[in-house]
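Removed from the display is one protein chain of the complex; every other protein chain stays in position.
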Amino acid sequence: MTLNTDWAVRWIKGSAAVVSEHRVELITLDREIGDGDHGENLDRGFSAVLLKLDDLPTDATPGDALKMVATTLISTVGGAAGPLYGTAYLKAAGAIAGQAELDGAAVVALLTAARDGVVLRGKAAPGDKTMVDAWSPAVDAAAEALAAGLDEAAILDAAATAAEAGARATEPLVARKGRASYLGERAIGHRDPGAQSSALLLRVAADAAAGA
Amino acid sequence: MTLNTDWAVRWIKGSAAVVSEHRVELITLDREIGDGDHGENLDRGFSAVLLKLDDLPTDATPGDALKMVATTLISTVGGAAGPLYGTAYLKAAGAIAGQAELDGAAVVALLTAARDGVVLRGKAAPGDKTMVDAWSPAVDAAAEALAAGLDEAAILDAAATAAEAGARATEPLVARKGRASYLGERAIGHRDPGAQSSALLLRVAADAAAGA
Amino acid sequence: MKKLINDPRRVVEEAVAGFEAAHGDLVTVSHDPIYIARKNAPRQGKVALVSGGGSGHEPLHGGFVGFGMLDAAVPGPVFTSPTPDPILAATKAVDGGAGVLHIVKNYTGDVLNFETAADLASADGIDVQTVIVDDDVAVKDSLYTAGRRGVAGTVLVEKIAGAAAERGDDLAAVAAIATRVNSVTRSMGVALTPCVVPHAGEPSFTLADDEIEIGIGIHGEPGRERIKIEPADAIVDRILAPIVDDLPFASGDRVLLFVNGLGGTPQVELYIVFRRAAEALAERGITVSRTLVGNFVTSLEMQGMSITVMKLDDELKELWDAPVETAALRWGR
Partner (left out) sequence: MKKLINDPRRVVEEAVAGFEAAHGDLVTVSHDPIYIARKNAPRQGKVALVSGGGSGHEPLHGGFVGFGMLDAAVPGPVFTSPTPDPILAATKAVDGGAGVLHIVKNYTGDVLNFETAADLASADGIDVQTVIVDDDVAVKDSLYTAGRRGVAGTVLVEKIAGAAAERGDDLAAVAAIATRVNSVTRSMGVALTPCVVPHAGEPSFTLADDEIEIGIGIHGEPGRERIKIEPADAIVDRILAPIVDDLPFASGDRVLLFVNGLGGTPQVELYIVFRRAAEALAERGITVSRTLVGNFVTSLEMQGMSITVMKLDDELKELWDAPVETAALRWGR
């Protein structure tokens, strides 16, 4: 049960839906320790992605779909999240380029490349209270699940669960990157909006695979 | 029992006290149908008047005292009330110039001149919802009281009582002069701040005479 | 009330001192009585322009003192006309022998205090003429009111009359052109929020979270009506119609369009308003030839704006374009 372009498309559609649904939640999280636009930024970006889905060639690979997401996010989201998510999707697309079907190893490669892309662009380390705190445990959990011989859906489920825990775990942290870093101790007690949106997007990826 | 400079000084001191005491009330009335500064303007003016009282020569007449009030109000109050009250006190001072003791006729002359001064400067008629609506009935009541043979204190009491009624009677009116005239029907239900301050000042004049 | 002040009763005094510290290259400040005069006043042989009124409308009037505009500004207490003393002192200080024009917004207090000062100045041998500005169409001009209020159009009167004085017009001519500007200028404003006068400490009026005041005065005087908030374009159409109909402005006219912020409105909003106002004038065949956008005649921190339209002719255009060098308006030098 490998993952194909249908999965990628379901992931993308689900992403647009989840971002729209959680727009206010993400705005609120960002208002508390940032500038209150994260939900708006992602909603704008994924709305644009959704429109572009129709133009996707019928023979597009999952990598092609993710590359379209990357370029669209880069050119519509802006802020910090635009370049960061854009790079994540771009690197993810590169890691699975040309593959029509993704097996577990490909899924782990995709997630690893995405995480590395964020780190490359944003220079944040785990514990800095950024989206890296969702992506990093997700990658680790995915790798473990692969090593344990689980299938793609289970790998993504493990990644999403770890990302959710990672997002929650940003709450007690002081931020070292992004806008929340200006707050010092005052960021404590608030969840990082980018980590939260990352967890939401990974959960959708898992759901899209479970439905496959 | 005529009125002398002691009376004028008591009136002036009482005026400063009453204006300071009713500062917020006058500001509030003016906020409702004007620009919210009437109490502040008069308080600033009468505080200045109070300071100048010490400079009043020992042989000053009541007219001298009122002239000092006039010039001080003109140079410290500003707004509409400054020139209007300034002219009122100036004309009042003129009407009793040189008299050391004021009898009933002099009191009526003083009030009449004050009212005429306001009308001269402001061109308002009775019923226009201005301070004229306090001064005009006050003058009429004073004249009647004089004709009825009452003494100075009683004449001023009649004037003050009429002014108070006149101020209350501005409430149902639409304004035709001053800032409240911009409101049209919306001025209805609000008492004119200048009429109210006029009534307060006349009551103090009466009290000062009653104490004589 | 949260304000960056030290003492409600020293607001004007301290602000004027700050103005002097910031703009000492353009102005000289008298502290007692308080007025702001153009640097190196009086200018011999030039008609001098003096304006003033309650404070809280900055940059009006102090921000317009300088080359090509006012010779002196007399700030009263917040929202309260100055008394005759400082007006007289300013008038004397800037008279260069060619007479002084008083530019007075049409409020009872301003009119009466300037009148007294003019009388006293005349008694001292100074030639004073007075122009009353009453551009606000929100208030019906009738025998039964104090007349229309002077609002944002005052800036246009001061700029253009200032240019006329600078080019050497005599007092009668400067007064005539000021009168002409006033006669071809119409304004109306709208408030989204009230303002708080420092000494009052409370809002000048209250508006519900979804209410706006159409036809607001610059002291927070209520206007024509209170309505539910609408899209910006609808609000613009609502206040532009009485402005255009009042003069009336007609197809073929060239105008100056001035969108004025009342103090607390973000610039993006002023430009959204400008966009629709320009479009609506174009729909009527009226050409916007000159523009002004910004906070020029304010009501402290009030949110809202006013629109002013002035009918242009070649002379008014030339005088508008003439160099001006003041703290708040500057071009050509």
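Labels A, B and C are assigned to the chains in the order they are written; within every chain, residues are numbered from 1.
FYI, a residue touches a chain if its C-beta (ideal position, glycine included) is under 8 Å from a C-beta of that chain, and two chains touch if they have at least 3 such contacts.
Please read all numbers here as calculations on a predicted model, not as lab measurements.
Student: Which of the displayed chains are touched by the chain that has been omitted?
Tutor: Its contacts among the visible chains are A, C.
Student: Please pick, from C:273, C:286 or C:316, the residue that touches the omitted chain in the full complex.
Tutor: With C:273, C:286 or C:316 as choices, the missing chain is touched by C:273.
Student: Could you tell me which of C:192, C:214 or C:286 touches the chain that is not displayed?
Tutor: Residue touching the absent chain, from the options given: C:192.
Student: Name, in rising order, the residues on chain A that touch the hidden chain in the full complex.
Tutor: Counting over the whole complex, chain A touches the hidden chain at residues 27, 31, 34-37, 40-41, 44, 74-84, 121-122, 176-179, 181-183, 186.
Student: Name, in rising order, the residues on chain C that touch the hidden chain in the full complex.
Tutor: 2-7, 11-12, 14-19, 21-23, 55-56, 58-59, 63, 78, 192-193, 195, 209-210, 212, 229, 231-233, 235, 259, 263-276, 278-279, 288, 291, 293, 295, 298, 300-301, 303-305, 325, 327, 330-333
Quick note on the criterion: only the chains that are shown with their structure count from here on.
Student: Which chains contact both chain B and chain C?
Tutor: Expected: no chain.
Student: So, comparing each chain's Cα centre against the centre of all protein Cα atoms, which one is closest?
Tutor: Answer for the innermost chain: C.
Student: Compute the centre of every chain as the mean of its C-alpha atoms, then state which one is farthest from the centre of chain A.
Tutor: Using the mean of the C-alpha atoms as each chain's centre, the farthest one from chain A is B.
Student: In whole angstrom, what separates the CA-based centres of chain A and chain B?
Tutor: Centre separation, chain A to chain B: 76 Å.
Student: For chain A and chain C, let me know how many angstrom lie between their CA-based centres, rounded off.
Tutor: Their C-alpha centroids are separated by 55 Å.
Student: Among the residues of chain A, pick out those that touch two or more other chains and give their numbers.
Tutor: Within chain A, no residue touches at least two other chains.
Student: Mind pulling the chain C residues that touch 2 or more other chains?
Tutor: none
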